[in-house]
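Only one structure is covered here, and it is reproduced in the block below.
One chain of protein is taken out of this complex; the other chains stay put.
Just so it is clear, A and B label the chains in written order, and each chain counts residues from 1 on its own.
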Amino acid sequence: MSTPSMPRSTKAMARLYVVAVLAFLFAPLVVVVLFSFHSAPRMSFPFEGFSLRWYDQVLHDQLVIDAMRRSAIAAVLTGLMTAVLGLTASLALVGARTRVRATTMVAAMVPLTFPTLLYAIGLAITYHFFGVGYSLRATIAGHVIVALPFVFLIIGASLDRFRFSLLEAAFDLGASPWLAFRKVTLPLILPAVLGATVLAMALSADEFVVAFFTAGQEKTLPLLLYARINQGLDPSLNAIGTILLVATTSLAWVSAARTSKENQ
Amino acid sequence: MKEPQRVNDPATTPAAPAALELVGLSKNYGAAEAVRGIDLEVRSGEFFSLLGPSGCGKTTTLRMMAGFEVPTTGSIRMHGRDVTSMPASARPTNLVFQKYELFPHMTVFDNVAFGLRVKRVPKSDIARRVGEMLEVTGVAELERRKAEQLSGGQQQRVALARALVNQPEVLLLDEPLSALDAKLRTRMQIELKEIQTRLGTTFVYVTHDQGEALMMSDRIGIMNAGLLEQVATPHEIYERPATPFVADFIGAMNSLKLVAGAVEDGVLVDRRASGRVVVPAGVQPGQEVSAILRPERASLSGVTDGTHDSFLDGTVLHVVYGGATSNVMVSTELGDITVSMVSADQSRVVVAGEQVRVGWAADALRTVEAPTESEAS
Partner (left out) sequence: MRISTRALQLSPAAAYYIALFLIPLLLLAAYSFYSVESFEPVPKLTFHNYVEAATSDVYRGFYLRTLRVALIVAVLVTAISFPFAFVLNYLLPGRKHLLYFLVLVSLFGGYIVRVYAWRNIMGREGIINQTLIGTGVIDSPMTLFLNSEWAVVVALVNYLIPFGVLPIYAAMQNVPPTQIEAAQDLGGSRWRAATKVVLPLTSKGCVAAFAVSFIATSAEWVTPQLLGGTGDQLIGNQIQHQFGGGLNWPLGAALALTMVVLVVLLLSAAYLVIRRWLR
């Protein structure tokens, strides 16, 4: 790939701009992580010293541990369910005519155009209408819808790259449709499926709005953080925030690594 | 609508039963007629090519043979068995795809073994047969390599092995060499022919490259716009093309319009101011006829040389050097004639503008008619 030749000053300005924007994006996160290690109970400079006291405090807080547990359960279950739904749908779409596949993809993306607040209150209304109580399970059901479009996007991209003629080769060699799926399709789209699942887990772990309206007493970690913020600023929240942030970011990292590995 | 025709060379009348028989086969996609009624017999053990330009329906026909397309009308038989409604996975055919379609995540061994494993062949047999086939196709040392790491030529051989190892009744090949470079392609053509002869498997080979078809095939079926125009040996097709399309498609040709005049020295000629042309047999005096002349059957001589049965004087338009042979285009009273000559022949060096005589033997000229007077049985 060629770079159009340009004066060095332009390239320097370009670099500066990129760095500035990235700095802006990461600044809040860096602040939270930094001050989670602050030995003094203040979020201000000068930085007085490193300490793990907030983590110690937080990890002995039963409410925090419960919230972390719930978030983890939600993430795993969301991941599993979106994987199953995404896989069965991809089974259907392999070898489908392009128009069928495109329409299905568009339909799958529709939740993305919706502000989460609307979906959350709709879900709350639905639970109320059917007499279903608020719980973690209720939240997980909503998380699946939030995550599914992204899962479809990733699996869909992988399917686009998949050559149906490979399946024809398998059939020509005598394989049944199920065998062809198992031995040819599945191994080839597996990286994408895994990447998408991990992404769904990250989305669930960080999700706030749907959880707010449907979790009831079973608070997830973001909900706990929110409740405590409202109670007043508290340095230990940095520790909670950092834990959450590290969890979701590493999941996202793994997901991106898996899906890009397939692209090579 | 043109009638399908079948021209059989009597020299190769079949003794073995037909490995593959197509009867009245056609395929429509909505209003589009891809294949318009094909009757064909492929003999056991022969290397048969389906030749034609892009869009003539040859690939569709092959896919119908393989079982990937369902014919609109007609039937397909293999060794007497009707397989028309049999799905691809059950049919005793195997297809070598144009793009090879090796399973990228599997090794060469697993690719080739795939069909055998589906049939639950015992492990030891699989190992033996795969090993043998990899030897035959010349890729034995790549056994453990992952398919996606192979070069085009290597993939091609593995694809061949993967298909052949299943001992199909008919091996179908869909332009398998089209993605290879010229030198590799020539080598593979020779190897493919050798493998086919050695194994005795019936090959049905689809290509748009006439040189390839002429070189490898026992018989060729030329397709155009969904119909079979001629089915014959390569020699027959080249020397006695049955239709104008075949004549034009196979090899270069010169087209001459003659008017049969009077009889001279016992032969009917078309006499012109700049020469005389012996008219092919079967033409009545006074008739107009279209005839073809292969460039390599024509030669140049000085203006006074009298050795040819037919000759025309003309002016050289241009000379195109092509390595081993050169083409000289001469403008004559009956149109432009291309003469193909061996470049190394020094005595015949010509330049543009030169006056030359183009001559040829009487039997080098052939008439090509629509299929009413031909050898069709």
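Keep in mind that, in the parts below, a residue touches a chain if its C-beta (ideal position, glycine included) is under 8 Å from a C-beta of that chain, and two chains touch if they have at least 3 such contacts.
Since this is a predicted model, take the numbers as computed values, not measurements.
Taking the full assembly into account, the omitted chain touches A. Of the options A:Thr104, A:Ser135 or A:Ser165, the residue whose C-beta touches the omitted chain is A:Thr104. The chain omitted from view is touched by exactly one of A:Leu59, A:Val76, A:Ala102 or A:Ile121, namely A:Ile121. Along subunit A, the points of touch with the absent chain fall at residues 1-4, 6, 10-11, 14-15, 17-18, 21-22, 24-29, 31-32, 35, 42-45, 84-86, 88-89, 91-93, 95-96, 104, 107-108, 110-111, 113, 115-119, 121-126, 128-129, 141-142, 144-145, 148, 177, 202, 206, 208-209, 213, 222, 225-226, 229-230, 233, 237, 241, 244-245, 248-249, 251-253, 256.
Note that only the chains that are shown with their structure count from here on.
On subunit A, the positions that touch subunit B within their shared complex are 163, 165-166, 168-176, 179, 183-184, 187-188.
Taken together, the subunit B residues at the contact with subunit A in this complex read 66-68, 87-90, 93-95, 97, 99, 101-105, 114-115, 118-119, 162-163, 166.
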